[in-house]
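Heads up, the thing below is written out as structure tokens.
Only one protein chain is missing from this complex, and each of the others stays in its spot.
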Amino acid sequence: MNLSGVLIPFVPLLGFIINGLGFPKVSKRWAAWIGCGSVFISFLIASVLFIQSLTGSFESTTISLFDWIVAGNINVGFSFFIDHLTLIMLMIVTGVGFLIHVYSVGYMHDDEGFGKFFSYMNLFIFFMLVLVMGANFVMMFIGWEGVGLCSYLLIGFWWKNREYSAAANKAFIMNRIGDLGFILGIFLMFITFGSSDFDKVFAGSSAFATNDHVMVAITLLLFIGAIGKSAQIPLYTWLPDAMAGPTPVSALIHAATMVTAGVYMVARSNILYSIAPISLEVVTVVGLATAVLSALIAITQSDIKKVLAYSTVSQLGYMFVAEGSSAYSSGIFHLMTHAFFKALLFLGAGSVIHALHHEQNLRKMGGLRKLLPVTFITMFAATLAISGFPPFAGFFSKDEILVATYEKSPAVFWILAATSVLTAAYMFRLLFLTFYGEYRGGHHQHEHIHESPRVMTVPLMILAVLSTLGGFLGLPALFGDTHWLSHYLEPVFAANTRLTEHSESSLLEIMIVVLTVIVIAVIWWWCNEKYVKKKVAPAIVEDQLPLWYKLSYNKFYVDEIYDRVIIKPLEWMGDFFYGKFEANVIDGAVNGLGRMTVWLSGQLRKIQTGNIGFYVLSMVIGIVLLLIYGLSKMNLF
Amino acid sequence: MNLLISLTALGVVAMFGGILKFRSMVMPLSVLGLIGASLLGVYAWNTNQSFLNDMMRMDNYAIAFSIVCMAGTLLTILFFHFFHSENEIHYAEAVALMLFAVAGCAVMVSFTNLLMLFLGIEILSLSLYVLAGLRKKDLLSNESSLKYFLMGAFSTGFLLFGIALLYGATGSFATTQIAYQLGIAGMNGMAAMGLLLLMIGLLFKVAAVPFQFWTPDVYQGAPTIVTAFMATVGKVAAFAAFLRLFQLCFAPSKEGYQLVIGTVAAITMLAGNIMAIYQSSTKRMLAYSSIAHAGYMLIAVMTLNASSNGSILFYSVAYTLASISSFLIVMVVQQNRNNDTADDFNGLGKTNPWIAFALAVSMLSLSGIPATAGFFGKFYVFSSAVSDGFIWVVAVAVISSFISIYYYFRPVIAAYSKQTHDPVMTMPAGTQALLILLSLLTILLGILPGFIAGII
Amino acid sequence: MLTSAFYFIAFVTVFFAVMVIAAKNPVHSVLYLVLTFFGISANYIFILDAPFVGIVNIIVYAGAIMVLFLFVIMLMNLNAEAEHRKSNAFLIVGAFAGGSLLLIVVDAIRKVDWKSVSGQESSGGAIGSIKVLGKVLYTDYILPFEVASVLFLVAIVGAVILARKEKLPLTVGQISHPVSES
Partner (left out) sequence: MPNIFQTVPLIHFVYLSALLFCIGVVGVLIRRNAIIIFMSIELMLNSVNLLLVAFSAYRQDPPGQIFVFFIMAVAAAEVAVGLAIIIMIYRNIRTVDINELSRLKG
């Protein structure tokens, strides 16, 4: 047990070393076997542990490898911690990670840096596993930094143009701001508890009163870290830009695993957060604002990966709202289902992009349903899942979050519910633009489009099954009170989860089911009208449309009102938030900080005039000031 | 003591190596001698002997820092040997000066009398003034030498004035006596003035703001290998002496001046890191970075508690490893691409993957990214400051080290993410192996810092 | 009597010191500096009862070091050259900075209780004599005395390296750019 647990992260590390050192001498074939195989072995070990935990012969354990940092009273062990929450995360990371690895074999097949790609991916898995398995916050931070580094390497993997490097830079800077919060939080933890070990910190926190300012500070600082890593307001804009990397990277890092690290961290520190309700409210507000804002932006995007990226940001907001409402297991539940369907969406998008020879613009897609049948069906399942259509996975997890928020604050519930509608809207828009209607790219290309190889479609299918059935791990009360996941996670969240167990919410759940079905039906109808019948492609201005089309104006009178009253303002808001707010306010603030530093640097360096006389004079003035300061500090002046 | 004698003898041997024309023996003899001297140091471990009327004491602190300085010197001499043929005009003399300088360092880190401190500082400084001007026909080298000399001599004046006032206040140059007298009489105006002026003299030597002016110019103008020597051995010895002086003499009255050092540390870190951003020359950038590192190390001097010695030692080792290898890489790049801006590192990852690896490791370590020695260097320093309640200083330190990531990563990004048409870089045999060794040491210390941290 | 002698010597010393930094001609500066050193030596010998230090001061400073300065100045033929002056603003700021330094030092020291410093038991032996100093130097301070020899080695090696002529072309920086005359 002990030994096998430790092996989980180190097998991918071995894969990284072999592929990294061997590149480019190891053949692509071997690189693929090593890359996928190492993750698969980790998956197998994790599965064994997981099954043990189901049969009850498992207890959460800390495996200490060695004392790592010993300084004064501070002792940080290089140790791993495995409990039910870790196991769930392990299953997601290794399972989904493995599928994405397999998929990458097909996707990256023609790339020169094939072996290098796999070595980075394995390194990423290693750090991600360290992140979720660390037994203290320092270990978590090591993993945290490591995944950041890999993300950085992989975003910039194709450095064909400057924009990619710029995206990598942006991701880097924004994550550093987050890390700053995290590291200060850890420092504060050391001061307060003298340790960063989970058990000691959580045990020590019970001595604090509710909303004790130290606890609020620690939790808020940690949350700043989560904001950076999980792309929440105001540090979210790096994620859409990070889509410059290869699509499997987007699926693995920017959808399924790394970006959820913040969610994991908050869930892991749930004991701290429960002592600081103020922080929980901050978490809720930030999560909610992010969910709404990015959903609004997603509606108008024309790049398929950008839509998915904003959608990811929005879904992460959901998870934080769940955690802010103390429904940690719901947050983790959504994290899991999201990993399934969002990975699937990205991989599906990747399959489309692959088939279209790296065309990502929705405007140039359409009608791919027949040409890419497997991709279409799996993406369809994922779209239903993310839109929350029962009984797909997303339905259950979203439903749970909605119920949890309703108990806490109806206002949050309604905003979140409206966001769900938006989610369905932009996802179906994406689906229709891609697969329905007619192909809008060149004819020449049209003939070359064919379904991706099996090595890519099989992972899609597996993920589709998971997206469809994954929700049954957490059946809500309505369907017979067998919420397996929340029981499974009970040891971790026991004191905090406020899950509705019984009937009073049944009505609410029925309402949600019915409403969801209706809303999705309406959206389906509307998309069909707009994108199939009217053949509206995004961002084509109305007066470019042919005359006969305008004559049919009256026929779709209702539709137009709908368009004017609801869609247009929404689109306007989307444009506004995307174009003005994001570009000016958020990017402006972040870039401004950077530019100010550079400017300051340019000014400050001017004091190095090169003239000895000036230097000496400045030194003497410095001496005078220092003497005055020092003497007055010693009360002698 | 044996250590000091053997170092001096070694210097004399190297000097005669130049005069009596057995230059080819200079490098091997120096390397063997330095290793031997280090072994003598190890042999004297825990003996804690003091010498000749308590002028110096070879305690573990002194031995540890002497060995760090000697190791730095050994690396510098090796690199010097790689890049300069032994038939060059001042080959043996330069090696001799480095050996004399490290003898000065040994005096500086083991003194128990202010006179010894003064002599040690002067031996080191005079050697460095000359070494900076080693390229006699290079105007930048000339300028760097003169700047260093004039400002160094000027600051020595303040140091001496401080010593004199302290002598006036306490009646002795011996650290034990000074501490004893200050303990009886407390701080009066003269003692405080002496303390502050001594502090100013040492702040100059470690290049803290506002006495940093000489650093970028001197580092840039001096021959790159000499710069590496100054930035590592010189700085480590200066810090060791600084900390030793304050631990031995002024520790009980630290409440009075802690804030002064803390303020200087904070300004130094911020200014060093911010000014580094704008630099196009990597060598000059490293000079500013060394200013910033002086700020971080000053934090340990400020806290002046039980863990300060260990944390400065670890920081010194981490910093020495990373700095020497980064200066060496700059040297390689300068020789191959004729310049050392970030663009000259383009494509290094493709052409010379190992050099790029060493570059990445040393830059990561300098910026304090986890899993490198630099991280723990910062960690120890910061954590001891935090435990003493200096949270604001640590906050400034953390913020400024985040700023530093920006410029440390520039050459690394260039090396890995940009293309080049330039050919594979060539370098003297052995350079690459040593660079890899240094990087592995950096990583090793980043994973197992316990080796060094708890030693003194 | 001694008191007025002290003030006279002090005044003269300070006057010459000011002239060192005020004189336009470098040769004059050297000569004033020699006079300043004489003044300081006079303090040693007549007031402070430290004749040996006073003599050494004259021999080493006034005799050796200043001659070296004079020699270098002559070598460079600087005697005729009128040095460019720094701007007046620089002069004022410099004098102001130096003045405030003086004020701070004086202010800090003024408050010291001097009883603790002076008036210790006067042993009666002339501590400034060669006999006493030699004994202390060669017993208690033998280690610094030896270490100072390393310093001289450095100085010798350094001076030889730097002063020896070299027949290379001038460069600016290690990255060999041609020299641009400025």
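Lettered A, B and C in written order, each chain numbered from 1.
Note that in this section contacts are C-beta pairs under 8 Å (C-beta built on N, C-alpha and C of every residue); 3 or more make two chains touch, one makes a residue touch a chain.
This is a predicted model, so every value here is computed, not measured.
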item	value
Neighbouring displayed chains - absent chain, whole complex	A, B, C
Given B:M1, B:L52, B:I89 or B:A164, the one touching the chain that is not displayed	B:A164
Contact footprint on chain A, counting only the chain that is left out	605-606, 608-613, 616-617, 620
For chain B, residues in touch with the removed chain	115, 118-119, 122, 126, 129-130, 133, 136-137, 139-140, 142-147, 149-150, 153-154, 156-157, 160-161, 163-165, 167-168, 171-173, 216-218, 220-221, 278-279, 284
Chain not shown, touching residues in chain C	2-3, 6, 10, 13-14, 17-18, 20-21, 26, 29-30, 33, 36-37, 40, 43-44, 47-50, 52-53, 56-57, 60-61, 64-65, 68-69, 72-73, 75-76, 78, 83-86, 90-91, 93-95, 97-99, 101-102, 105-106, 109-110, 112, 114, 117-124, 126-128, 132-133, 136-137, 140-141, 144, 148, 151-152, 154-156, 158-159, 161-163, 165, 170, 172, 182
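FYI, only the chains that are shown with their structure count from here on.
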item	value
Pair of chains joined by more contacts [C-beta pairs], B-C or A-C	B-C
Computed distance of Cα centres, chain B from chain A, in Å	43
For chain A paired with chain C, centre-to-centre distance based on mean C-alpha positions, whole Å	69
Cα-centroid distance, chain B relative to chain C, in whole angstrom	29
Shared interface positions of chain B, touching two or more other chains	188-189, 192-193
Residues of chain C whose C-beta touches two or more other chains	105, 107-108, 111
Complex contacts: residues of chain B adjacent to chain C	4, 8, 11-12, 15, 51-53, 55-56, 89-90, 93-94, 96-97, 100-101, 103-104, 107, 113, 115-116, 119-120, 122-123, 126-127, 129-130, 133-141, 145, 165, 168-169, 171, 185, 188-190, 192-193, 221, 223-224, 334, 338-340
In the complex, chain C residues that touch chain A	86, 90, 93-94, 97-98, 100-101, 104-105, 107-108, 111
Complex contacts: residues of chain C adjacent to chain B	105, 107-113, 116-117, 120, 139-144, 147-148, 150-151, 153-155, 157-158, 160-162, 166, 168-176, 179
